[in-house]
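For this depiction, one protein chain was excluded, whereas all remaining protein chains were kept in their positions.
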Amino acid sequence: MSKTVPVLIASIVGCIMIVANFSPFLLPARQIAEDWFTIVATIAMMLGGANLCVHHLKNISDREAGWGFSAVTLISFFITIAVGLLKIGVVPESEQQVKFAWSGPFQQEGSGFWWIYQYLFSPIVSTMFALLAFYVASAAFRAFRAKNLEAILLLITALIVLVGQTRDREITSLFLPPPAEGMPQHVPIADLTEFIRKTFVTAGQRAIMIGIALGVVATSLRILLGLDRSYLGGDE
Amino acid sequence: MTSPLLNKLNALDRRWIFLAMALAVLSPILLQIGSDETPSPPTIKLFDEIERLPEGSRILMAMDFDPTSAAELYPMALSFTRHCCLRHHKLYFVTIWPTGKPMIESTIKAVIGADFGSGDRAYQYGVDYVNLGYLAGDAVAISQISSDIRKARPQDARGTSLDELPMMSGVISVKEMDLIVNASAGFPGGKEWVQYAATPKKIPIAVGCTGVQSTQLFPYYPDQLLGLVTGIRGAIEYETMLAAKYPDPYANRSKRPAFLRGGAQRWAHRLMIGLIVLGNGIHLANRYRRTPHP
Amino acid sequence: MNRETRFWTVMFLGGCLFLAFQSLGTARGVGQQFVVRVDATTGKIIPPATGASDASSAVKTVIYEPASKDDPEAIWSFSRTAGIWIAALLTLCIFSYLYRDNVCYKLAESIIVGVSAGYWIVTNFWEVLVAKVLVKLAPNVARYSFLPDTPVDVKADYLYIVPVVLGCMVFCRLIPKIAWMGRWPLAFVVGTTAGLKLTSFLDADFVRQVRSTILPLVVFSANASDVSTLDWKQSIQNIVIVISVLSCVTYFYFSVEHKGLVGRISRVGIWVLMISFGASFALTVMGRITLLTMRLQFLFDDWLGLVRI
Partner (left out) sequence: MDFHSRSPGDKNPGAYAARLASAVFSHVFRGSDSSPDWIAGKARPRRAMMKTLTVLFFLLAIPTLSFAEEIPGATKQIAWFDTGKTSFALLTIAICATVIICTELARRGKPFYVRPIAGLLAMEEAVGRATEMGKPILFVPGIEDIREIDTVAGLMVLSSVAKMAAEYDTPLEVPTSRALVMTAAREAVQAAALAAGRPDYYNEDRIHYITDEQFGYVASVCGWMYREKPAACFFLGKFFAESLFLAEAGNAVGAIQIAGTAETTQLPFFVAACDYTLLGEELFAASAYLSGEPAQLGMLKGQDFGKLAAIVLVILGCLLATWDSISPRGKSDDGQNLPRRSQWITDTVLKGG
């Protein structure tokens, strides 16, 4: 029982979604389901928040290594929530809104929540992202070595495209005769890059996409037919 | 038989690579070295389309990026908006990224506020441009506004009812748009706009995307995508075209944020090529000497 | 004190000295931010002298907008200046991970985990729970509390109770007796996902991709005098695309042993995939460098003021 009902729920809503794709009559069901998902996920997020608190409180109470950092996490978590939910520093923006103290947009520039986003959230997140520039270099240095034919292809295309990406590509046209009056200079490596992009990259992506589509069909059917229910757990 | 240099290179700490990369990017910034670009066809296509559309055409500007990807997409968003304003199109700003709201605001401030906010044909809020703000629900939001904008978002970002805005009269859904211009940093983004709005409703769409996304979007060009502006290179290309067509004031360095990032690109790419060559040099030397790889 | 510690101590002290010199000795200072006061309802700038005394209407609706130092109405902003300093120091903390895991990185890591979890909860609270659920279930409450612009004629839509109940069922897991009910929302979400994705992937990723691979292997193009000639470039391009797609699809075959002809074709498929990966990797480099450029521009322009961009 504990698993039959969920599997049935999954099958029914899944089939309705499929049929709705072909039926203008049921089409709203698709939109409603999508809308509902957002709400369910948002409420579930509260569970995530609770889990985060429990996890870190446990670290603190057990005095585990680095419990101080858990305290920092909890403090920043609660400050962010308090500032955001209480709309600290938010002012109403229009004449009509002035009568309602809580009516300003929560992300208003100059508010507490905006400050947290602008000066704590955004710099850390974008710096994390920027670290990828370093990792791209170290991964290329390590992985692009001519060990076998596949690796050679990988590395040669990477080299060609790297040269073709910036204006340094024009170096390859130095050995060509100058172009006719008014015509743009022919840049072989730019053409080669473009050719690789248009043919191999497109083709590789396409083949993977075709495969993925079939994989998704099979995975969806596994769920709809109740063949795989690992996500629903075991029977207690 | 081993050589001390090869041993050292074999055991090269990756932190040296990090240092080299930092220097390659930092030096052009400190020395203010920029780089121009020759426009490519997918970029030219978008530029020509915005030129071709009659004045006052409705353009949906979907700004789906966040501060982390603003490096590539913000200069693009600026150029697109500037170009549309120069052609005096009607702009409908929207985002399906919650973090995209401040991006729309700063784009409006930097372009309309600075260059088009005054004069005899000044851009007016609600008449020439509107900020529809953030639509929650990822791809769902796209399919919602492509069937009914008011259902997805009854008010604009300032909380004004859409019916009170003159430029929203006659606009029911995305169908009424003449062009969708999307600055997309990932999911949800360009792919979803193509799948859920542009292709089913048959509206031309052009996407400005990050370099990473370009390979994913390339299969859609030119059938489902009108134009594709990729990464910082696309932004530099667009700036170059804008500067060529409207040299005053867009040939000015201060109006060309992407141009200044081009120099760092060149040097970093040179470093990457050097590293790959060095890596293979080490590999071949190892094989030649038949020493085991550490 | 070992060599490493000594090196970093010297670096740290040098950095501090430089910051002190830069903030005291230069006109621009380090990370100094200025704002103007703006009346939110009218959008007009309030001059700093009258702003404080004009308490009648402006107090509630003053917002601040960034301004340059030279602006006559500009006032120095403590919160934004402090913000720039904190942002810059956190940026350096994250960069320190490249050297190795350390206290600074751990501090930044703990801050970002707490702040971002809180950020998304708050965002979803306002954007989904208030803007969607509350407006749908109790439009009047929404109008009188947070969203005064909610139209008066909106009727409550009680269908939205279902997702709220489903969402709350997630919490059932915490109570062992009814833990099984916690699976219902999962089943709902997974079921809808399966149904929605089945058709959308078949359409966008299967049908459309197969369709765009259908290309003429020989292309003729009409030239100026309307005589059609063979377009070599386009023909080769099409042939390469078609062969590549077919061989890659063959590579993904699960139920045929990759031997003989199939083996050879799928080998070509791997080559095509490798070429496409190499190209995709290199195409990405540009984006990553840009991000780094922007961070460094932040440090050296917005914070230290060493370059003008």
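By written order: A, B and C. Residues from 1 in each chain.
What we mean here is this: contacts are C-beta pairs under 8 Å (C-beta built on N, C-alpha and C of every residue); 3 or more make two chains touch, one makes a residue touch a chain.
Owing to the predicted nature of the structure, the values given are computational and were not obtained by experimental measurement.
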Touching partners, among the displayed chains, of the absent chain
A, B, C
The missing chain sits against subunit B at residues 14, 68, 186-187, 212-213, 215-216
Could you please point out the subunit C residues that touch the chain left off the display?
94, 97, 100-101, 105-106, 108-109, 112-113, 115-117, 119-120, 170, 173, 182-183, 185-186, 189-190, 192-194, 197-199, 201-203, 206-208, 210-211, 213-220, 242, 245-246, 249-250, 252-258, 273, 277-278, 280-281, 284
For subunit A, which residues reach the chain that was dropped from this view?
3-4, 7-8, 11-12, 15-16, 18-19, 21-26, 37, 40-41, 44-49, 51-52, 55, 58, 121, 124-125, 128-129, 131-132, 135-136, 138-140, 142-144, 154, 205, 208-212, 214-235
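The rule we apply is simple: only the chains that are shown with their structure count from here on.
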Among the chains, which has its CA centre at the largest distance from subunit A's?
B
For the chain pair with the highest number of C-beta contact pairs, give its two chain identifiers.
A-C
In angstrom, rounded to a whole number, how far apart do the mean CA points of subunit A and subunit B lie?
17
Rounded Å distance, subunit B centre to subunit C centre (Cα mean)
13
If a residue has to touch 2 or more other chains to count, which residues of subunit B qualify?
18, 21, 25, 68-71, 136, 159-160, 215, 219, 233, 265, 268-269, 272
Shared interface positions of subunit C, touching two or more other chains:
98, 123-124, 128, 132, 147-149, 200, 204, 209, 212, 276, 279-280, 283-286, 289, 291-292, 294
In the complex, the residues of subunit C that touch subunit A are 35, 40-41, 60-65, 79, 82-84, 86-88, 90-91, 94-95, 97-98, 106-126, 128-129, 132-133, 144-149, 159-160, 162-164, 166-168, 170-171, 179-180, 183-202, 204-206, 209-210, 212-213, 237, 240-241, 244-245, 248-249, 251-252, 269-286, 288-289, 291-292, 294-295, 298
Parts of subunit B lying in touch with subunit A, wherever the complex brings them together
14, 17-18, 20-22, 25, 35-38, 40, 66-71, 101-102, 105, 136-137, 139-140, 143-144, 147, 157-160, 215-216, 218-219, 233, 262, 265-266, 268-273, 275-276, 278-280, 282-284
Residue positions on subunit C within touch of subunit B in the complex are 98-99, 123-124, 127-128, 131-132, 147-149, 151, 200, 204, 208-209, 212, 276, 279-280, 283-287, 289-294, 296-297, 300, 306-307, 309
